[in-house]
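One chain of protein is taken out of this complex; the other chains stay put.
This part shows chain A:
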Amino acid sequence: MTDLAIAANGLRKSYGDKVVLDGVDLAVPEGTIFSLLGPNGAGKTTAVKILSTLVSPDPGSGRISVGGHDLATDPQAARAAIGVTGQFSAVDGLITGEENMLLMADLHHLSRHEGRRVAAELLARFDLTEAAKKPASTYSGGMKRRLDIAMTLVGAPRIIFLDEPTTGLDPRSRHTMWRIIRELVADGVTVFLTTQYLEEADQLADRIAVLHDGTIAAQGTAEELKRIVPGGHVRLRFTDPAAYRSAATALREASPDDASLALRIPSDGSQRALRSVLDRLDSAGVEADELTVHTPDLDDVFFALTGGVDLPHQPTEAAR
């Protein structure tokens, strides 16, 4: 059993009458990427704010430890171990990118020489050397986000919180960000990532927790989560009504859509499942005009976890 970088029991937080977090347990082993997945307003940012000492949890919460330090008794020690990149740009727009980096170096009490070295190194690593002398307010969204992460890395934190690091970024910047995050973990850093995209969690995270209505609705690896989601399906579309009818007879489990002559067959999208569908179409002697495979997305996950669907097995239980 590896040591836990982040451990929280019964995390609770309400703002007035609104319960945002209602007893959330988190356990993130060192050197892994953990993703908190959920839609807007699920409480992801609140969880990050509590774990990064920005707001205090409600009194009913259990012990929270970050980097081995109890947040209630030694928040400064926890702060020294973490780096945070919030959802909204945390750069000083009035000064240049380089000045932002040197500001961080000063606040981490690096020597003048060391500070300059680290700043130059990180600016180069995040492709910001050219823009270093320009005010940060003139940066594009992707550049600001990169500067933001570069600033977070100045103190060489062991645990990094990234709150929706790719929301609002174009696809290219998003992939750059993914690469950056993977590099971080390669260095042994623990990453706590929030996202509203299942794909992103799938791409990056060792472990994913789905946050819904302030509680963890499900938790596990990407594979485990996808297995409980019935949203994956194969869609067959026909132009000939006769072919459509015989296909519907051959594939009894399919849900028909008479209006568009389409069939929807639940499937995990695997090669084997696909072949079985094709084989049965072949033996019935029909040919679909169009076949598309739909993998589960976040909507499916939420539908599955909250729509009263009887889940085959709960990975939350399996994980304990």
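Keep in mind that, in the parts below, a residue touches a chain if its C-beta (ideal position, glycine included) is under 8 Å from a C-beta of that chain, and two chains touch if they have at least 3 such contacts; residues count from 1.
Operating definition for what follows: contacts and distances are computed from a predicted model.
Matching "Twin-arginine translocation signal domain-containing protein", "Transport permease protein", "Alkylphosphonate utilization protein PhnH" or "Menaquinol:cytochrome c reductase cytochrome b subunit" against the UniProt entry of the left-out chain gives the name "Transport permease protein". Within the full complex, the residue among A:Asp106, A:Glu199, A:Asp257 or A:Asp282 touching the omitted chain is A:Asp106.
Among A:Asn9, A:Thr32, A:Ser89 or A:Thr129, only A:Ser89 touches the chain left out of the display.
Residue-level contact of chain A with the missing chain is found at 15, 45, 49, 52-56, 76-77, 79-80, 82, 84, 86, 88-95, 99, 103, 106-109, 135, 151-152, 155.
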